[in-house]
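For this view, one protein chain was removed and the others were kept in their places.
For reference, chains read A, B, C, D, E and F in written order, and residue numbers begin at 1 within each chain.
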Amino acid sequence: MEIILAIVIGVLYAAGVYLLLRRSIVKLILGLIFFSHATNLLVFLAGSLSKVSPPFVQEGQKVAQASVADPLPQALVLTSLVIGFGITAFALVLIYRFYQSSGTVDFDQLKED
Amino acid sequence: MKYIFVKIVQVIAFAGFYLWELLKANLVLAYDILTPTHHMKPGIVEIPLDIKSDAEIVTLVNLITMTPGSLSLDVSEDKKRLYVHVLYLEDPEAYREEVKTGLEKRVKEVWS
Amino acid sequence: MENLLMLPLVLPVLAAIVSLFAKNSLNFRKASGVFFTLAQLAVAIVILVKVYRDGILVLQVGSWPAPFGITLVADMFSAIMLFFAGLIGFTVSVYALGMMDERRLKFHFYLLFNILLLGVNGAFITGDVFNLYVWFEVMLISSFVLITLGGERKQLEGAVKYVTINMVSSMLFLAAAGLLYGKMGTLNMADLAVKLQHEPASNLVNSSAMLFFIAFGIKAAVFPFFFWLPASYHTPPVAVTALFAGLLTKVGVYAMIRFFTLFFMPLGGIWKELFLITGGLTMLIGVFTAASQYDIRRILSFHIISQIGYMIMGLGFFTPLGIAGAIYYMGHNIVAKTNTFMVGGMVSKLKGTFELKSIGGLYKSHPYLALLFVIPAFALAGVPPLSGFFGKFILVKAGFDSHHFLVTAISLFVGLITLFSMMKIWNEGFWKKQPEDAEEVIAYQEKKLGFAMIFPSVVLALFSIGMGVAVGFFFDFCMTAAHQLLDPSSYIKAVLGN
Amino acid sequence: MQLIRIVGVVFFLAFLTPFIDKRLGKISGYLYALLPALLFTLLLKQLPDIIDRHFIIQSIDWFPLLHVHLSFYLDGLSLLFALLITGMGTLVFIYSGYYMQHYPMRGRFYFYILLFMGAMLGLVLANNLITLFLFWEITSFSSFLLIGFNHERPEARAAALQALLITGFGGLAMLAGFVLLGNVAGSYELTDLLQDGAVVKGSKMYMPLVLLILAGAFTKSAQFPFHFWLPGAMEAPTPVSAYLHSATMVKAGIYLLARLQPILGGTDLWQFSLGLAGAMTMLVGAYFAFTQFDLKKILAYTTISALGMLVLLVGIGTELAITAMVIFLIVHSLYKGALFMIAGAIDKTVGTRDIRHLGGMWPVMPVAAVATFLTLFSMAGLPPFLGFIGKEVIYDAKVQAPEIAVYLAILAVAANIFMVAVAFLFGHGVFFGKKKDPPKIPREPAIPLLIGPVVLSVTSLFMGIYPAILTQPLVLPAIDAVNASPVKLHIQLWHGLNLVFLLSVITVTLGLTLFFFRKPATKALRKFNQRYFKIEFADLFRKLVESFLSFTKRHTEVVQHGYHRFYLMLIFIVSSLLVWYQIYHTRGWGFEANWEEVPFYLIGISLLIITAALGAVFTRSRLVAIILLGVIGYAMAFIFILYGAVDVAITLILVETLVLVLFVMVVYHLPSYMPKYSRPTSRIRDGIIALVFGGFMTALVLKAEFIKISPPISDYFLKEAFTKGHGRNIVNVILVDFRGLDTMGETVVLMIAAIGVFSLLKLKPKKKKEE
Amino acid sequence: MISEWISAVLLVLGAFFMLLAAIGVLRLPDLYIRMHAATKASSFGALLMLVAVSIHFPVAYVIIEAALVIIFIFITAPVASHMIGRIAHLLKVPKWEKTIIDELENRIHYDEKGGKTDD
Amino acid sequence: MILLSTVITNAANVAMGMLLLAFFLAFWRLVKGPSLPDRVVVLDLIASLVIGITLAITFLSGEKVYLNVAVMIALITFMGTVAFAIYLKKRYYDK
């Protein structure tokens, strides 16, 4: 694993955490997206790094070359990306409706009674 | 048959013109970007339109944007006037004339 | 015949399709919504019986051989959980007929309900780590929508908390799954078990286990990750809370037990201690918090947390009896907890509020409701011969057998405080005279409790009694499950062949 | 004889009460009395067999895996208790038939009390400790329901809860004790345990299990310092007080101690604990009884005292002490049941139980008066009543007890002096002295109310006069059971003049003296109580509960403070600690980062992401943050492409753009970022947390040995994607075929998200009227 | 070999024009002028690079796809810049002080509310 | 995979460098603003830069499949710019 990518993952997580700890609800959602980016990258990189050609079976062949990247983490990341999209969309509308009904974007005013 | 042939020639000619204009535009722009001082004299010019169809208008807008020194900003609601941001504007009237006789005519030709 | 295992997944999806197409007929949607939950229950029973009789059921989805495709596995543990999911699904869906307002029903309540069950069912029967993640997400998103359905301010506030914390948990889960795949090169649980046996704990495996622990801990609402639950569970309509209370946290516990028995715990490490500490603290802190509340739903919500502690403690004992006890406790808790929420819902339907300080006189005016409350409440408090007593007895025995005296003592003490909380509801809501200055109650037009609300509560009450009276019968399943869990060879063999 | 049927039939009848009571109305109580009467005779018929030591053991498997059986055991001890329960039960039902006839919710009363009777029978007949515990708890709960029977009174509710919590606490401790006992002995069957006394006593667990079991017995039997729930329990209707809180339920603890005496008894710990608790209870009960006004409270405290005495006797554990215990047990049940019934009868007919409003009533209620005095004599231990025999044996037992004899004798005498005084106080206060002006005109209580007291007092009298015929057959088998060996004992009324008799005389004399000086004495004592001895245990308990509640409230404010971001913060902190610990624990701090040759553009792209992330975190413009988020997405797509993930990259870019669009559409409706919300310190704190969290993720990735230990399962996909999956795009084949189920779930997630958005936007709460 | 060189040169040139666009966006004095650079230079750069790809991978579907991208960019880029420019003008994003004439402002009847340009 | 000639590799590396540089310059303007339309222009530019980088990677790896990514970017990123424009438009007409 290239150290730089490890750092990127860490930075994305840190950014996510920092944003999640802010009071603004918009930042909260941003934080979640960062978190999800970081996770996807982590899953992808943890699964396959050594081989870089795209996982296709070449025309005229029946078996993929040994040099292709591990396709499974790609499929996993794809699935989680799409799921993440669905949930993010929902969360976005949720904060919009939250703001609409409570009139604030300050999370500290969410304090339950 | 002849019509199609003429059309093809027209389109190719138009494409060539377009590419040439594009190249010119970028070179001029490159010069101005890379030199320390700006030589521009910008202004926004209204151009009354003779062309009517949507396709023609879009083509013209596109063309104006992609050619040197001009950028389409808006089309009026009745689609009769076009507003263009011009970088090197000496005389609005002259520019209007230039578009009417140059670009608009070519667009009309291509879509006719 | 192995295709039987697809039914818990296919039925809810069918329910969703029907609901999407039957846009204009609300009655049809209701009927089909309930029908499909009933069908799921029936299937779950068939699976339970088959697993008990013939051993572990396996479906290799898509005919792909085991570690490569996704395997659906029903061992005893899964089958038991599946059964309870079916039971709760069916009873709550009937309850919702009497509880849910028409507007929510129009907005695909039963579709969401069935899909939530899809997620739960899927989580219980999948034999694949990543597939489990997917079912968790299915469960989560439908719970997100159910918790917000109706769009009231409280709901939205609760939902924001619920959504954010649960999303964090999902992502930790995903990260852990990714790391595990990176090291082990497989996602199939049985395959992981085999490969981990040969590979003593590496840094990666241990750390991803820790991430799993945190992720499942958040889902299961254990200390110190439980805050989202009491912040949100009291906001949606009771039918929704009843379903959540019964099932959702248990899925977290299920996953915890599955992962840590199948592959992590045998690796050694701090897991047992971690489970015992978390279990103990979860019990204590949850029950303390519950004792201070005066809103029925909140009391019950906090108790969900404290009860989770028992299950985690049972896992921490890591003996057959401890794990079987945890499973039995889960079943008991699913039934009793759901039922208390149902009764709470009936109280609010009668009185228009959940606030104990404003409620009273129900013992006199609604004696059968009182009885309906007492049974699950006593069950939760561990009164014999109801289910909760044996749950506690088994765990206490398991704790003493394995010489974990402190945490076991805590569990007994927590039982006492639970009793106190339940009796608080009883004293205030049922015995006390209806306070005459309770404005919200006076302003409220008392509604009739329909058969649809009472019937499911009766069924669950009978179940709480049955689980206690016929404890030998029920515990036999749990013990079988625990033996399978602690000796995964049969699971591995069923999934992987040799 | 099927013991389970004896228990079962009572429960069965209990569950029929809702139906019976509707049909029969007021007379149902008398009818219910038939059942205990029948059971009493059935049980009595077993007496010869039991005397011949033909004990009955019956068992049904219930939960065999954990050795829990529905097993029952009838020997002398359980028979004695069962007879008490059914006999007293008969009288109490007759009494209730009249007493409760106009009560609202009468049906529930009979339900609860039958439930109790069944449970109590089950408790004394159970052979399995867990079965015993089951019935034990049911008695607690039926007691709870009965104490709170007048549930609209706050005092009744509080008293019920108090009693339940205390007995519940004891019960849980006892359960723990039972489990330990079962673990040590390998069985929960009493009949097995009786063989294993030595093993148990030799076990390491002996002390904890004894203490735990004692907690159960002491709370149930109202031993000091748990005694205070019993006076509170007087909130229950009087039949309940007579039955549960004097004759039967409170004796359950005594029963248990007697039962376990052969197994656990005889050790210093046992003797010391029982002796201490019993003596304290005996004294405290008697003392407080003397200063009460309420007839039922007086009786409650004397009951406490008697219970203390019984515990003390069990603790002494000599043969004689056990004999004394058994006899006194009977004596007490007879007189205390009767007295409670009379107190209730007076309350019912006269309208008050306050001794200050009662007096001089013997002319109007002679039958009641006679019955009362007969029982009071028994209570005071005067001959020829059974009470006298009881007291004699007690003194005898104490005198014979080794070592502590003197102290015990003094204590017992002191307590009994108060008892004698209380007895006279009671009788005199109600029937003699000045006539008072009670709420209702005094008259003879109705016959059903008097049947009980008369029968009991007469029984007491005859048992005293003919001990050999009536008492001995009942007592001997019970003593036999406790001592686990046959006894040869001759119970008689007259032992002759000896030290014991002398003690009796002293007791009565001093008691009478105290009675004559009752006015100054009670005044002084009350004053003393007010000034120096203010301890109200019930208050203490209430305060304990209250402070617990306020503790939980404070606790809740701390734990569930409502600030969402602190919840998140805690999660992050704990996760970081746990994972950092785990990383360190397994590998130490050594890193194996390999600085391979990294292409410059990878660094460039990484820097791009890092810059954009920092920008998004610190920008003051939401839209810039959103755009930067998009940029991060695009840049991540580059990484995906660089590592061969085409479909992922495409999907990421599409998704990222859509999220951008969504974000813009939604954020448009939200207000701009506010001026900085948080203080610099909290920003630094959050920054540190963020770095620690991100740091462990980096460390995890760096320290992970990503060399797969075996060929990954994806090798199979490379081979089979085209041949079996008919696709060249392996990722797509995985998505739609190898792992199609994932994709199905994913599609469902999307669908639900869409429905969620739809319902969020379209289903809004109805506008309430403007407030 | 020649084709390789041609595609290499086109590749670098394309990237250069994109860089130019970025420099322009950074350096030019007002939004409208910056848009000239962003739209024209970046599209042109993409065009060059896509031609380079077509030359380098002379396969039918690569060429078709490259053409598709070119067409798409050249359809959408002016539309996008028009939309931004128009709205920027409506929002009265300041013009460079040397702008000599604004006939859009004079002729079009705007309602005078004006909006915020920053957030 | 095609064996890459050094010429192309070098050219792609140079292109990559320039594009990344362009990216950072765009960031600069993005942060500077000052108006929102300024930032949207940057977004539009970034969309092009993304295509450019994708093409550069295509050259570097020699995998022509990656061209697909460029196609998708071209097709879809337009929507982002449009959304911002519409956001601005709404802001104007709502005020």
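Note that contacts are C-beta pairs under 8 Å (C-beta built on N, C-alpha and C of every residue); 3 or more make two chains touch, one makes a residue touch a chain.
Definition applied: contacts and distances are computed from a predicted model.
Per its UniProt entry, the chain excluded from the display bears the name "Na(+)/H(+) antiporter subunit B", taken from "NADH-dependent phenylglyoxylate dehydrogenase subunit alpha", "Na(+)/H(+) antiporter subunit B", "phosphoenolpyruvate--glycerone phosphotransferase" or "NitT/TauT family transport system ATP-binding protein". In the whole complex the chain that is left out makes contact with A, B, C, D, E, F.
The missing chain, though absent from the display, is touched by one residue of D:L65, D:L211, D:L549 or D:V736; that residue is D:V736.
Residue positions on chain F in contact with the hidden chain: 65, 68-69, 72, 75-76, 78-79, 82-83, 85-86, 89, 93, in rising order. Interface residues of chain C facing the missing partner chain: 2-3, 6, 10, 13-14, 16-17, 20-21, 23, 59-63.
Where chain A meets the omitted chain, the residues involved are 56, 78, 82, 86, 89, 93, 96.
Keep this in mind: only the chains that are shown with their structure count from here on.
Steps from chain A to chain E, taking the shortest chain of touch contacts, total 2.
Put simply, the chain nearest the middle, going by average C-alpha positions, is C.
Compared with chain F, the chain whose C-alpha mean position is the greatest distance off is D.
As a whole-number value, the distance joining the C-alpha centres of chain A and chain F reads 21 Å.
Here the spacing of chain B and chain E, counted between their Cα centres, is 15 Å. Chain centres here are Cα averages; for chain A and chain C they lie 28 Å apart. Shown for chain D are the residues that touch two or more other chains, namely 560, 562, 564, 568, 621-623, 642, 644, 646, 658, 697, 704, 706, 712-714, 717, 738-739, 742, 746, 749, 752-753, 756, 760. In chain A, the residues that touch at least two other chains are 20, 25, 38, 40, 42, 44, 46, 52-54, 56, 72, 79, 83, 86-87, 90, 94-95, 97, 110, 112. Of all the residues in chain D, the ones that touch chain F in their complex are 600-601, 604-605, 608, 611-612, 615, 619, 621, 623-624, 627-628, 630-631, 634, 637-638, 641-642, 644, 646, 649-650, 653-654, 657-658, 660-661, 664-665, 668. Across the interface of their complex, chain D is touched by residues 9, 13, 16, 61-62, 64, 67-70, 103-104, 107-108, 111-112, 115, 118-119, 122, 126, 130-131, 134-135, 137-138, 141-142, 144-145, 148-153, 160-161, 164-165, 168, 172, 175, 179, 181-188, 191, 195, 198-199, 201-204, 206-207, 209-211, 213-214, 218, 224-225, 227-228, 230-231, 269-270, 285, 288-293, 363-364, 367, 378, 383-385, 389-390, 392-394, 396-397, 400-401, 408-409, 412-413, 415-416, 419-420, 423, 427, 430-433, 471-472, 475-476, 479 of chain C.
Residue ranges on chain F touching chain D, taken from their complex, read 13, 16-17, 20, 23-24, 27, 30-31, 33, 36, 39, 42-43, 46, 50, 53-54, 56-57, 60-61, 63, 65-66, 68-69, 72-73, 76-77, 79-80, 83-84, 86-87, 90-91.
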